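With one protein chain held back, the other chains of the complex are shown just where they sit.
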Amino acid sequence: MTTQTMPSGADGSPLAGEKLTPKYIRRSLLALSIDDPQLAQKAFASWADAVILDAAKRPDRNWQEDLKARMPAAIHAAARGGAEVFVRIERDTAVAELDATIFAGLSGVVLKGATGPDDVVTVSRRLSALEVARGIAGGSLEIDVEVNTPGAVWHSLEIARASPRFGVFLINEAELCRNLGMQASPTLDFDPLEYIKSQLITVATSVGGQALGMSYPLSLTEENANDDAVAKAVRRARDTGFKGAVCPHASWIKFCNEGFRPSSEEAAYYVKVIEVFAEGIKRGMASVPIDGKMIDVPVDVRAKLYLKWANRAQERDDEKARAHAKPGA
Amino acid sequence: MNPRRSWMIVPAHDPDAVARCQEHKPDVVVLDLEYSVPPKSKEAARAGLADAVKKLGEAQVDAFVRVERDTRWADVRAAMHRGLKGIVFPGPDAPEEVSDLGNHIAAMEKERGLDPGIVELVLMLESAKGFWNAAAIAQASPRVTALGVGRIDLTMQLGPLPQDEFRLYRFLMTRTLVAARMLGQQPLGALWRPGSRGGEATKAGTAKAAREARLMGFTGCVCATAEQVAPVNEGFAPA
Partner (left out) sequence: MNNRVSRCAMFVTPTNPRFIDKAWTRGGDVYILDIEDSIAPAEKQRCRTLIRESIEKANKGGASIYVRINKPFVDADLPYAVWPGVDRIMLPKTESAADLRHAHEIILRLEKERGIPPNSIELSPMIESALGTMNIYELLTATPRKIYSQGGAGGYDMSVDLGIEMFADFDQYTFPVAYVALAAMSLDIEATGGVFIPNTSGRVDQSDQAAKQAAAFHAAHIHHAGALHPAFIQPLISGLTPTAEEVAWANKVVDAFDQLTDAGEAVGRLDGKVIDKYEYKLAKRTLDWAAACAAKDAYKARALSRAQAA
């Protein structure tokens, strides 16, 4: 992804030039095991923006050597359809897992089970050493935090601030519910994790990152729901502030890719906003109405940012299409 | 340990209420020195604690005493007798208050010949300061075994919202739950709603408040009246 900035508008607002909303185009994530014989086909056919690799630690042999031997090929296989690739590691065995799984081609790690900032610092230090040892650009590996403990929720701000590598909060709702003693089935007429989700979105945004998650109740049922239900749930998740979701079913991916970005209607509206407002500015006006809504500087800023977001999402789709069209792919 | 779903408030100055409290089958009896005790009866309430705590302890009942924030030192002194499970401290604002009270309890244990560390401390958050500092407060003494949401619609003057809940209520419940679970303490609270809360709650309203709280991760709550014990026990029973 390029990170070029918008030329700042005539309004002189600093927001327009400095911020990329969202930081990453990462709408759909698919978790796959490196033991899956169909890893390459599944990743390729999914059109997911990112693949999370899970590596089981086999007790019957030297698991570290085993993983070291297999990871490079697994990373390559997962990336064949143009997906970013991450590896998921557990907090308790993080360092040993990093040594066994970090190779070129990864975008970063998904750290699961963290309870505080120290866990992130530990992983970050090890990544720095491994980047040097394995010929990976220094500081390039990202740390995403899979939130499944109350400690990670309470200390979310310290965790997000613990390393410049921090990128994303993912919410493992089933495990978080269990660890909070919550019923992990949607029996309430409100989302019992509503405030926690909003907190993780706010915290991640405050450090320039983002949060991934699904809206209630699909977030808890994780069912292979019908198209309309998934599309609606994605829209609500986007309106909450999520920028993508981990997909328990490959069928969700299409809707996440389409839904976690401004729609083409919205993009067309932003174009209109930008044009009408620019006209207004020329005539010395501070705000201009469109269909009864007042368009002023902040609305214009948003239109520009979100139009760029829509364009970046399109670029990401084109990138994946090129990966799929590659000979031998 | 017995399940501790219903924490029934019993006015400590009312011998009849104390004698009959077990009829309602609460999981925990909370002898009250606070809200339900009029100032003129406070001394009588304190004086009766030695006997009440002893009897409840002998009957294997989990007996706690709720102290008043402003008189908590003397209240704790009056409550510390063999048979006491713990102290309920409503409205802590800062960690030092909890560690200080924990030290006071330790000194009283020694003075009264109780096993060191046996008396638990249960914190009911009732102020914005308390909720802001929730985790630090709950960690301030190793005696803390439960962290709860107190009568916050009243103490914090949280008015009702159009959505049929009190302003900030679910936020403060969530904050308490996360802190309690992080620290391995029992989360106490119920999703009381406007028109059916605390002493004014109906049986159905109480059952709903308890059931919703259980689904949110809470495992018990305070019962302001005897009538609430049954619906609370039912609401917090696993489905």
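Letters A and B name the chains as they come in the text, with residue numbers starting at 1 for each one.
The rule we apply is simple: a residue touches a chain if its C-beta (ideal position, glycine included) is under 8 Å from a C-beta of that chain, and two chains touch if they have at least 3 such contacts.
The structure presented is a predicted model; accordingly, all values stated were derived computationally and were not measured.
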| item | value |
| --- | --- |
| Chains shown that the absent chain touches, full complex | A, B |
| Sole residue of B:K55, B:R167 or B:K203 that reaches the chain not shown, by the stated touch rule | B:R167 |
| Sole residue of A:V121, A:A231, A:V276 or A:V297 that reaches the chain not shown, by the stated touch rule | A:V297 |
| Residue, one of B:I118, B:A136, B:L154 or B:A204, that touches the chain absent here | B:L154 |
| Chain not shown, touching residues in chain A | 10-15, 19, 21-22, 157, 194-195, 198-199, 201-207, 210, 236, 238-241, 243, 266, 280-281, 284-287, 292-294, 296-299, 301-302, 305-306, 309 |
| Where the missing chain touches chain B, by residue | 35-41, 127-129, 131-133, 151, 154-163, 167-168, 171-172, 199-200 |
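The definition used in the following text is that only the chains that are shown with their structure count from here on.
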| item | value |
| --- | --- |
| Of all residues in chain B, those that touch chain A in their complex | 135, 170-171, 174-175, 177-179, 181-182, 187, 212, 214-219, 239 |
| Residues on chain A engaged by chain B in the complex (per definition of touch) | 115, 149-151, 153-154, 177, 179-183, 187-188, 190, 192, 194-196 |
